[in-house]
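Everything below concerns the one structure shown next.
Incomplete set of chains, arranged as in the complex.
Chain nomenclature is as follows: A, B and C, assigned in order of appearance, with residue numbering initiated at 1 for each chain independently.
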Amino acid sequence: MKYVDEYRDGDKARALAAAIAAEVRPDRSYAFMEFCGGHTHAISRYGIEDLLPKNVRMIHGPGCPVCVLPIGRIDDAIRLARRPEVTLCTYADLMRVPASGGLSLMKAKAAGADIRMVYSSLDAIRIAEANPERQVVFFAIGFETTTPPTAVALKTAEAKDLKNFSIYCNHVLTPVAMRAILDRTPTPDEPPIAIEGFVGPSHVSTIIGMEPYRVFARDYRKPVVIAGFEPLDVMYAILMLVRQVNEQRAEVENQYIRAVRTEGNPVAIDLCDEVFELRDSFEWRGLGVVPRSALKLRDAYAFYDAEKRFTVETQPAEDNPACECGAILRGQKRPADCRLFGTVCTPETPTGACMVSSEGACAAHWTYGRFRHHQTDAGLRKSA
Amino acid sequence: MSKTFRRKLDLKAGRVDMSHGAGGRAMAELIAAIFKDAFGNELLEQGNDQASFPTPAGGRMVMTTDGYVVSPIFFPGGDIGSLAVHGTVNDLAMAGAKPLYLSASYIIEEGFPLGDLKRIADSMGAAARAAGVLIVTGDTKVVDRGKADGVFISTAGVGVVPDGLALSGDRARPGDRVIVSGSMGDHGVAIMSSRENLTFETEILSDSAPLNGLVEAMVTAAGPHLRLMRDPTRGGLAATLNELAHQSGVGFRIVEDHIPIKRQVAAACELLGLDPLNVANEGKLVAVVAAEAAEALVAAMRSHPLGADAAIIGEAVEDDQRFVQMTTGFGGGRIVDWLAGEQLPRIC
Amino acid sequence: MCLAVPALVTELLPDNMAKISLDGVSMTISVALVKNVAVGDYVIVHVGYALSKVDPDEARRTLDLLDEARGVPLAVGAAR
């Protein structure tokens, strides 16, 4: 695969690992957050941790839109899907996310709700066209990357004059969440938030460009390196972060120059501006309520808004209080520090946000990395 | 069956209806016109509700069953009929058995085209002949429209393991080598590429094939050094290795770069966000063999057309956690776990 | 998040759609979000949409940067 395989080369990885090892200062440690689940996944799947010096620690951020979606919104989606007239179209990633009462979209489907998995928002349009007697609701989730495709679907429905299509909008914003993590004031008994820099979003940045990250460099003095999702991209970005830290710089740099332009994608930005506006606030699993962190349809498109068409009223739903997701997402704890990890909470039975998709910090550690835990700390968690 | 029952079914435009499953003349006609010729053998011709055959001399017997619900029913490289033979033949062969006799239970949805049913039965018969097994007994049920999905086939099989051969999932020992007979994920990608709701196209064919010939060559080459075999079907190589690790009480360490995966399979998985190690195969096997016989075994496999790409991909290790660990092509390490939930395209 | 893959545009289709190819796997996607897509371009594909074009020069430059790190001896066993 062109533009893929070159960035997965093992020899170059070892060379890069050596370069990183050579440049890190042995007298200090480094802690960087990769915000995106895509990066988390690459780190886990390719075993990048094994290639990093021990004093470079990666903190897995909340950059998985599946993980951070609060239970109440999944509950809403299930309520929508259970309406006899509704066909709910969803990305497959959401199917197993646990909702209240032991439910999930997969279980609601098993119990009879008409739920279809789609690969693309355009599949939802096709389903609406093919089933004019059904109310087709597209369960839209995702960061800035996945938002423009939803906007295109809406404009397509408008052009086709589809009356039976609507959008249940759950799009959220990356930079706002990054700020929310840094803005948290730790309680006295909490460890400090140790993030010294960010591996910045890859495909989000193809849309929004570099500008939105300037605030982190300028106001928080945290370096940001936008990086591709291939493992060499991630490693090189880490090297760039190490260099910024060593040189006491705090800049927004772009490692993913082959796909990310400084200005992002103006077509997509304009389209999203036309269709969406900011919500006053939105709940993030693991982060709590974050002001102005999510999008909703503008009033001009209220007709396509499933929340208006079906009067959805999100009920608050409690997360398991033993779940340590919040602290893990802020880099204050690690998955294995949670007493539910691997016993109550597994990818088959996720309790918290971080276990929900394979890009969550806990799931990635369970699926790809838990052997390390046993190698280094075998006595601790026999039951895992 | 006398010619009284022989009536021309409309194989071009006709459809299965409820009368074809009601135990009357229409059912007898359906069986005569579609299954008898397709499967044709003397044991089936006995026409009883069971088939009778000589008790094999010596050895141990094995029995297996699988239900086939593949969708679509016709896919690149095969169909539900040939698959229903290969899957069951392979489960017998994995025990080192010579597969002998199959049974076939058809559950057909009202409205299923008779022509498609004939095509499936013919394919099943041809696959059985190619694999050297006889379909000796069968059953046909018809259910109302909307209560099945075209046709389901459940196949059971029996076979005989020669004296002295004992293969079982619990026999892997630390130090044993893990071998796969060829590229991983072809069947699953071929199926997904032919699903209506996934809009990608490839030229990948299902690897659906009977492995008993290959297994015979393997038993000859490795003899008692061969510990076990298993076909990595649903859940793919990842599920199979995890199962075997738990059964044998060992861990496995495999090397990503040694696992044969076709270019297009890798690409399709990349597009859909899948891991080829979770994707199903229907003509591949995983073998565990004592280290000293591994090279000879691979050589023997490579001289069989169904083992041309056979490769040693790793080894069994001591591990009370029974982890399947993999050295990635990139140089790191990771666990290869069972797939959580169903295999679905991911956006993230 | 945001699983996306660079793929070759092989054909432009009506309605802002295009056919792409990835190592023998082809798919029809929307190119409504990217201006001036041409056959032969590589685009980043996400949920059936092109998000941006791959810049071949910048891709080359990235690989060159990676190669800079070559030649430095690998500290075997130093990882972790």
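The rule is simple: contacts are C-beta pairs under 8 Å (C-beta built on N, C-alpha and C of every residue); 3 or more make two chains touch, one makes a residue touch a chain.
Bear in mind that the values here come from a model prediction, so they are computed numbers and not experimental data.
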item: Per-label copy numbers for the whole complex, where each distinct chain appears once; value: A x2, B x2, C x2
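To be clear about the criterion, only the chains that are shown with their structure count from here on.
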item: Chain pair, A-B or B-C, that carries the greater number of C-beta contacts; value: A-B
item: Between chain B and chain C, centroid-to-centroid distance (C-alpha), Å; value: 36
item: Residue list for chain C, restricted to those that touch at least two other chains; value: 1-3, 5, 22-23, 46-48
item: Multi-partner residues of chain B (at least 2 other chains); value: 199, 266-267, 270, 346-348
item: List of chain C residues in touch with chain B within their complex; value: 1-3, 5, 7, 22-28, 45-48
item: Chain A-facing residues of chain B, complex; value: 197-199, 257, 266-267, 270, 272, 321, 323, 325, 327-335, 337, 340-342, 344-348
item: Contact footprint of chain A on chain C as seen in their complex; value: 1-6, 8, 22-23, 29-30, 32-35, 42, 44, 46-49, 51-56, 58-59, 61-63, 65-67, 69-75, 78-80
